[in-house]
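The complex is shown incomplete by one protein chain, all other protein chains being positioned as in the whole.
Here is chain A:
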Amino acid sequence: MSGRSRKFSQSLTRIVLMKELRDAIRDKRSVMAAMSYAFFGPLLMAVAFFFLISQLTDPSDVEIDIQGAEHAPAFIDFLAQRGIVERQQAWPAGQHPITLEIGADWASNIAQALPAPVTLTADFSSTKQRSDIRRIEQALEGYSQQIAYVRLQMRGLDPRVMQPIDVIKQDTATKGSRSALIMGSAMIFILLSVFFSGMNVAIDISAGERERNSLELLLSQPIPTQQLVMGKALAASCFAMAGGVLSVVLIPWVFQFLPLHEIGISVVISASDILLMAVMLLPLALFATALQLFVSFRAKSFKEAQTYISFVLMLPMMVVFGVEFTNTKNPLLYYAPLTGQHQALLDIIKGEMIQWLPLAISSLVTLLVGWIILRLIGRMLASEKVVFGL
């Protein structure tokens, strides 16, 4: 290709890009779709985390049934200090009652230094009540130990004889790595934002064009299909990126307002981190758009394309959720499209060193795969079978 005609073809790409951008920006539905995911998503996540945190740091009392409380007033006081109190109202339906039964001979057993039977009745397999039951057990153990110490001291023994091993726990979990748990899901959100935000535009400029009967005329113009596809892909990618950048900026901002410190989490994402994350999303935006155009250029209508795309969206979702929740660790993940960006995002929020080479390679692979898909679409549109659905 000569320099002159090359310049011409590039400018054709630009003409298509500018036209599609202008068209899409005027489409309120496309703009809303791109922005709502990025706007409401972080908000929704903030609300969810807010409830999660308040549940984790819940200081409310554990209310249980206590029988025979009159036999052991000191014990009951101790339990009350630990937030375990007698229940006043009935148990809600579906919840098994927790009952603590103190024997009538409690006082005499304690006085004679005999084990005093206390019966704890509960559904020990219930996940909902697990933390309540643990608190009760800890309180029982605590009281038991307290009495044991007193008894040893009264007999002139050092209570430390009961503690042959002193376990010193050193928690190496940094605040950052604990926050990775919560931030991990936020990162999935950022990754998927580029898939969701450009979707509407991608459908509109492919299947929509066919539905409006303008595709055939457009393909009859003197523009190579490759340039046409490239211009359209770049336009949709701009929208995907806009959504991506918005969520990259909004999520750390929203997290500032969450009481994350209450559960020992600190989130510090610097401006340069945000910039890096946004740059990382660039190849992914093109890749996502290419994938969406590939299916929706085959669809005859907007609706049909939406159906196809919702299937295609399952793919990246399954990949990232799969990696996140099975906690898969494989060095290959650092090099592949999507998972490469995912790993890098996780490294950034954990405050770990970024592996630049794998990140560069995965970015290039992502770009390459996206480009190959776009070439395929270009070929597809030059084929009468696809254009006329023969």
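Things to note:
Heads up, the rule we're going with is that contacts are C-beta pairs under 8 Å (C-beta built on N, C-alpha and C of every residue); 3 or more make two chains touch, one makes a residue touch a chain; residues count from 1.
Here, contacts and distances are computed from a predicted model.
Here one chain is missing from view; checked against "Aspartyl/glutamyl-tRNA(Asn/Gln) amidotransferase subunit B", "Sodium transport system ATP-binding protein", "Ankyrin repeat-containing protein" or "Aminomethyltransferase", UniProt names that protein "Sodium transport system ATP-binding protein". Contact with the undisplayed chain is limited, among A:Leu219, A:Ile274 or A:Leu313, to A:Leu219. Set against the missing chain, the residues A:Leu12, A:Ile203, A:Ala236 or A:Leu284 yield one that touches it, A:Leu12. Annotation for chain A: contacts to the undisplayed chain at residues 8, 12, 15-16, 19, 22-23, 26-27, 209, 212-217, 219-224, 384, 387-388, 390.
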